[in-house]
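Input: a single structure, listed below in structure tokens.
A protein chain is absent from this complex, but the other protein chains hold their places.
Each chain gets a letter, A, B and C, in the order it is written, and its residues are counted from 1.
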Amino acid sequence: MDNYPALIVITPLLAALLAGIAAWTEERLSYPIALIGLAVSMFAAFKVLMQVITSGTINYRMAGWAPPMGIEYTIDLLNAMVLLIVASIAFFNLIASYKSVEQETSDRAGSFYAIYLLFVTGLLGVTATGDLFNLYVLIEITSLTSYTMVALGDRDRGPLASLNYIFIGVIGASFYLLGVGYLYLKTGSLNMVDVANILSGLHGSSTILVAFILCMLGIWIKMALFPMHVWLPNAYSYSPVAFARIVAPLMTKVMVYVMIRLMITVFGLDYIFETLNLSEAVVWLATFAIIAGAVMALAQKNLKKMLAYIIVCEIGYMVGGAWMGNQLGMTGAILHILNDALMTFALFLAVGSMVYKLKRVDFIDLKGLFGKMPWTMAGFVLAAFSIIGVPPTCGFFSKWYLILGAFEAGAYHFAAALVISSLICAVLFFKVFEICFFEPMPEGHGHEDSSSHVAIEEAPLSMLIVSGLVSISLVVAGLYSGTIVNTIILPFLQ
Amino acid sequence: MKFLGFIIVCLTGALLLYGTGEFPGWGDPHSPASIHLSNDYIEKAVEQTQVPNLVTAVLADYRGFDTMFETAVVFCAGLACFLLLRDFKEKKERFYRHTPTGVILHVKDSKKVLKTGKEFEHMDKDWVPSDLIIKTICRILIPFIQIYALYVVAHGDFSPGGGFQGGVIFGSSLILLAISYDLKVLVKRVKEKILGIFAAIGVLIYVGIAAICMPMGGNFLDYSKLAPLVPGDPHHIRALGMLGVEIGVGIAVTAVMVIIYINIVSEGRHEEGL
Amino acid sequence: MTDLLTLIVAKYNYWLYVILMMIGLYAMIAKNNLIKKLVGMNIFQTAIILFYVSIGYKRDATIPIIQNAHGGNDTHAAVIHAVDYINPLPHVLMLTAIVVSVATFGVAMALAVRVYQRYQTLEEDELRMRLVDIGPEK
Partner (left out) sequence: METIISIKPLLAVLVSLFVIPVLVSSSGKPNVRESWIFVAGAIKLVLVLSMLPVILGGKQIVLTLFEIAPGAAIAFRVDGLGMLFAIVAASLYIVTSIYSIGYMRGLNEHGQTRFVSFFALAISATIGAAFSANLLTLYLFYEILSLATYPLVTHHQDATSRISGRRYLTFILGTSIALVLPAMIYCYHVTGTLEFSTAGIFTGQLSKPAALVLLLMFVFGFAKAGIMPFHTWLPAAMVAPTPVSALLHAVAVVKVGVFSIVRVITGIFGVDLLADFNLGVVVMSIASVTILVSSCIALSQDELKRRLAYSTISQLSYIIFGVALLSPQGLTGGVIHIAMHAFGKITLFFCAGAIFVATGKKYISQMQGLGKKMPFTFAAFFVGALGVIGLPPTGGFYSKWNLILGTLEAQQTIFMLVLLVSSFLNAFYFLPIVFKAFFGKSEEEDNKTPVKIQEANLCLVIPLIITAIISVVLFFYPTMFVNLIKIGLSI
């Protein structure tokens, strides 16, 4: 029997526990333990993805009990892809984070890694599971770890931001739990597939409608869809960089995955788009989310904050795509899970390097950064282009599918929002570039012999290598997006 | 904000009540929830797992995977409290009590440390003379509470109880120690390091038992595959496996309860507090 | 009116849980003190527990511990009627949910302690003023 599906989730958990023990006995060991744990997990995720591509969906029964009695992992193409994204971003971020953790939380690094691994475990578990309640437990693990991490960052504002995050997060999770309760009450089951089978006979029920609304509200709060985004910017910008770099690309994306999973596997697209006919309202909501996120990003004076609002904007992309009610939109949303994870990761990697060197990343701190940290900035620029949607970076191609989907659904307002947000992102990033490139102003025309040369102070090599790899992957993912769509997304949707 | 909150609350309430419209009546034995899975569990669980307490059977076996993560949540909470609050910095000022006379010394120089022992006693800023009656009663009670906790863990298969409950009871016995004496007594008896390691080991026992099933040829958590490793009736192997994980849960919960308590009451300094 | 009343009486458990939940939610949104908000959060979660547990209830049934099953060997002889025992699953789920809520509460308390250490207050409006005092954010 192949145990890879379980291994994906279990190895980080085991590693977290071992790192927790190592924290008290031999702290130096906790980092290698974490690294090995995530490497194994990533390998398992890769194996599973290959297996799913060649031989179809994998069902893995925990404790050997058949669903719906036991908990089952149902890994199809979508999970497998998201699992691989999560595992590999977690792994590479860990490589890049060694120095940051040393700098920020040196006296309790072991426990930090344990929490980090638990967070990854949670994300992986959320992605892999085929059980509604198991999903809740794992969402809580991710939330609990992120509350902790957020509070560990900024000493002045972190705890308060985290406390507010807790209040909103608990409401979100509780709504989801209530939704599951309503579903359970009507169906008597918790396994996603089983629930879906029973649900197909219950489409008119008001309980199911409420269950659906509650689940969606809960997940939207967790993913910070506008106007439920208020916790996100503070939480992300006050957390320690090692954590910000992983939570920003992964947390919201995994929640989007959960939303898509609930929509497709549990409630069924027919129910949502034909019985309820909610598509239009939610697409409008997503449109507002995009515009609002972009506009709020314009008002920021801090790089981390700005990026956080861009995440709010990107969430609108994915929600809108998923709710477009056609295959193209859904394709775009799923593709954007991958692409947005990569681009946000690349952006935050660069920001992490800047924070490592500069300590603060208000815009005024960034002067002359192109001279100081050319490689970091190269990665940052490429990631920014991807967010703006410049081909051949991957951001362009998911936008392509999303706009196509919008045209097909006749949601021209959504397409317009996408275009406008691209423009605003261009303004945002070029505002940053201008500061990094032009300031401090050289006197007169800078000439070769004048003192316009700034000493290069680059981030540590580990960060640069990861940053470089991810930047390359942005272009590679873009160029091969046709392959990804054809081998993973389209077969999944059919 | 209040008005807005009120509107949101009313809307949520209305939504939830709207959903209850189609609910089956309370306690209806024919509601879907009472039929679909519930009957399977009730009728098959004893046969399949040899555990008559169905809650334990479902908790530790059918949905053992959930419970494992639940334990991980507990571990995570302990870790979080430690990470957030623990303050390793030496305190600036100290108070000592000269035991024979009862005179209290206030030492402001952080470098000056008096030797505590017969003569001097280290004490909190807001120290209250401990009450002899409370101390004595608690000293008598604590062992019984602990024995009871062990019983609750061990007997979880047959009667209400289990690792969480037992762990909480055991943890509260330790907390009682801290309340009746003072925090330093507890910290001296149960070292922080031990607590930290035990919290992890408890979960590790759970995950370990579950993971051993994989090289034994089963799925993750499939206790039935452990039979070759454990002497005794292979018929009862699932019950034994559950007992094993419950013990792990108990250890983890105990340790984490104490960690959370110590860190919160002393604001992470472990020197003074309730 | 009587219709509504009968409706409420027939499902009073659900009404109770909704009211409890509304109280908790209102406290979380509208209260000024962070500890009161935490209490509200706990009430909110308790309401959900109440809801789940009442799903599991079955009339004329007892707790889900099979009687006469000690020893194991004669279990096959004893016939188990599903109607005799209440649904164990919601209880299992709520055990998990309780643990989760306790863990969340623990972390939240720890955070509250941190906030209090830093600002010497737990009132939200005062906190907001302190935040203005410490100047532009990092």
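Going forward, contacts are C-beta pairs under 8 Å (C-beta built on N, C-alpha and C of every residue); 3 or more make two chains touch, one makes a residue touch a chain.
Here the structure is a predicted model, which means the values were calculated and not measured.
K.L.:
Which displayed chains make contact with the chain that has been left out?
P.N.:
Output: missing chain touches A.
K.L.:
Using the definition of touch stated at the top, determine which of A:Y4, A:Y73 or A:F385 touches the missing chain.
P.N.:
A:F385
K.L.:
Among A:S41, A:S422 or A:S471, which residue is in contact with the omitted chain in the full complex?
P.N.:
Touches the omitted chain: A:S422.
K.L.:
So which of A:E26, A:E274 or A:E434 would be touching the chain we can't see?
P.N.:
A:E434
K.L.:
I'm checking contacts with the chain that's been left out. Which of A:V230, A:L269, A:L404 or A:L493 qualifies?
P.N.:
Residue touching the absent chain, from the options given: A:L404.
K.L.:
For the chain left out of this view, which of A:M69, A:C215, A:V355 or A:V485 touches it?
P.N.:
The missing chain is touched by A:V485.
K.L.:
Can you name the residues of chain A that touch the chain not displayed here?
P.N.:
385, 388-392, 397, 400-401, 403-404, 407-408, 415-416, 419-420, 422-423, 426, 430, 434, 437-438, 441-442, 444-450, 452, 479-483, 485
Convention: only the chains that are shown with their structure count from here on.
K.L.:
So which chains are sitting against chain A and chain C at once?
P.N.:
Joint contacts, listed by label: B.
K.L.:
Please identify which chain has its centre, taken as the mean of its CA atoms, farthest from the centre of chain B.
P.N.:
Farthest chain from chain B, going by C-alpha centroids: A.
K.L.:
Can you compute the centre-to-centre distance for chain A and chain C, using the mean CA position of each chain? Integer Å is fine.
P.N.:
Those two chain centres are 29 Å apart.
K.L.:
Could you tell me the distance, in whole angstrom, between the mean C-alpha positions of chain A and chain B?
P.N.:
Going by mean C-alpha positions, chain A sits 32 Å from chain B.
K.L.:
For chain B and chain C, let me know how many angstrom lie between their CA-based centres, rounded off.
P.N.:
Taking the average C-alpha coordinate of chain B and of chain C, the gap between them is 18 Å.
K.L.:
Among the residues of chain B, which ones contact at least 2 other chains?
P.N.:
Within chain B, residues 16, 20, 23, 31, 33-34, 37-38, 41, 63, 66, 70, 73, 76-77, 80, 84 contact more than one other chain.
K.L.:
Taking each residue of chain A in turn, which ones touch at least two of the other chains?
P.N.:
Expected reply: 133, 137, 140, 144, 147-148, 151, 159, 178, 184-185, 190.
K.L.:
Which chain A residues qualify as touching chain B in the complex?
P.N.:
So the residues of chain A in touch with chain B come to 1, 3, 6, 10, 13-14, 16-18, 20-21, 23-25, 60-65, 68-71, 107-108, 111-112, 114-115, 118, 121, 125, 131, 133-134, 137-138, 140-141, 144-145, 147-148, 151-152, 159, 178, 182, 184-190, 198, 205-207, 209-211, 213-214.
K.L.:
Residues of chain C touching chain A in their complex?
P.N.:
Where chain C meets chain A, its residues are 25, 28, 34, 37, 41, 44-45, 48, 51-52, 55, 89-90, 93, 96-97, 100, 103-104, 107-108, 111-112, 114-115, 118, 127, 131, 134, 136-138.
K.L.:
What part of chain C is in contact with chain B in the complex they form?
P.N.:
10-15, 18-19, 21-22, 25-26, 29-30, 54-61, 63-67, 69-70, 72, 75-76, 80, 82-83, 85-93, 95-96, 99-100, 102-104, 106-107, 109-111, 113-114, 117
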